[in-house]
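Contents: one structure, followed by commentary.
Just one protein chain is left out here, and the rest sit where they should.
Take a look at chain A:
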Amino acid sequence: MERSMEPPAVPEEEMMPLSVAPSPAGCQLFGYVGIEAVLDQMKIKTMKTGFEFNIMVVGQSGLGKSTMVNTLFKSKVSRKASQPGQEEHIPKTVQLQSVTHVIEEKGVKMKLTVTDTPGFGDQINNENCWDPIIKYINEQYERYLREEILITRKRKIPDTRVHGCVYFIPPTGHWLRPLDLEFMRRLSKIVNVVPVIAKADTLTLDERAEFKQRIQEDLKTHAISVYPQEDFDQDPDDRVLNDLIREKIPFAVVGADQEHQVNGKRVLGRKTKWGIIEVENPAHCEFPLLRDLLIRSHLQDLKDITHNVHYESYRVRRLNESNRPGPSPHNGPPGKGGDGSDL
């Protein structure tokens, strides 16, 4: 804004850090006030409005993306690309498909949107196959921005921004391919990228460990910052927890949506001739870790980082650009370069 920020019209403002905390013995010094009730008040309100969560899955066809999503959310969220008896249709170009569902658990309503990217990495020439994805992500930011700058705005702005992008790495066991690097490098600048090793049941535990090691090195060498990003750790507790997570990513996952009988229990798993791979068994695969990260512990964090960091970056770029007239290249709203290189 042009004019300088006027300070609030308070002739005397005194910030007194007078901390009135209960004495260490646990009994209140003066008496109970009831301030902590605000936490419950907040919970009730958020449960009433419900939550939105938007996740994108990226990877070549056949890596089990749809199965993974269904396993994560324990329901038929995505329709699998290849149904038995049908020819799988691989689109000639990357097509983005979004499906929205409302799921509820213990009174908590969640509007879940899963965006699939069939065609990614499936062509002979995959140059710029990330462009439609980048464009889509930026378009969601644009949509939100437009709502936010309206004069009369909605009480709750609908959030279609991608909160997490799960990237499926084929279980080659060697290194990250150029496509993987290119994609993750570009996208980690505008969205939370969660890389996973797909179909990890083809790797032994040792192979898995080595593969992870190499991937981590690769990511570091190329300065690719995947979720949880080191820069955004809020406090020391967060840092400790996130360091643990960073040591283990990318999670090696196996997806399954069929139940089998193991030791008298019904478990989700993949049945092979040599055994049943239990999806939720941490000894078999790291699916539980992925689920905990994405849903049980870091879901709100994914949304917060999307809103406070990625969206804000987009907004800064966009607002700065609109001062410069003229068309801009191929991707998404004006001014956004194809590879995010104008950052």
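Before moving on, here are some points about what is shown:
Methods note: contacts are C-beta pairs under 8 Å (C-beta built on N, C-alpha and C of every residue); 3 or more make two chains touch, one makes a residue touch a chain; residues count from 1.
Note that contacts and distances are computed from a predicted model.
This complex has a chain not shown, and the name its UniProt record holds, of "Electron transfer flavoprotein subunit beta", "Septin 11, transcript variant X4", "Aminotransferase class I/classII large domain-containing protein" or "Snurportin-1", is "Septin 11, transcript variant X4".
Within chain A, the residues in touch with the undisplayed chain are 1-2, 5-22, 28, 30-39, 41-48, 51, 53, 72-77, 79, 93-108, 110-111, 131-132, 135-136, 145-146, 149-153, 155, 234-235, 268, 291-292, 295-301, 304, 307-308, 312, 315-316, 318-320, 322-323.
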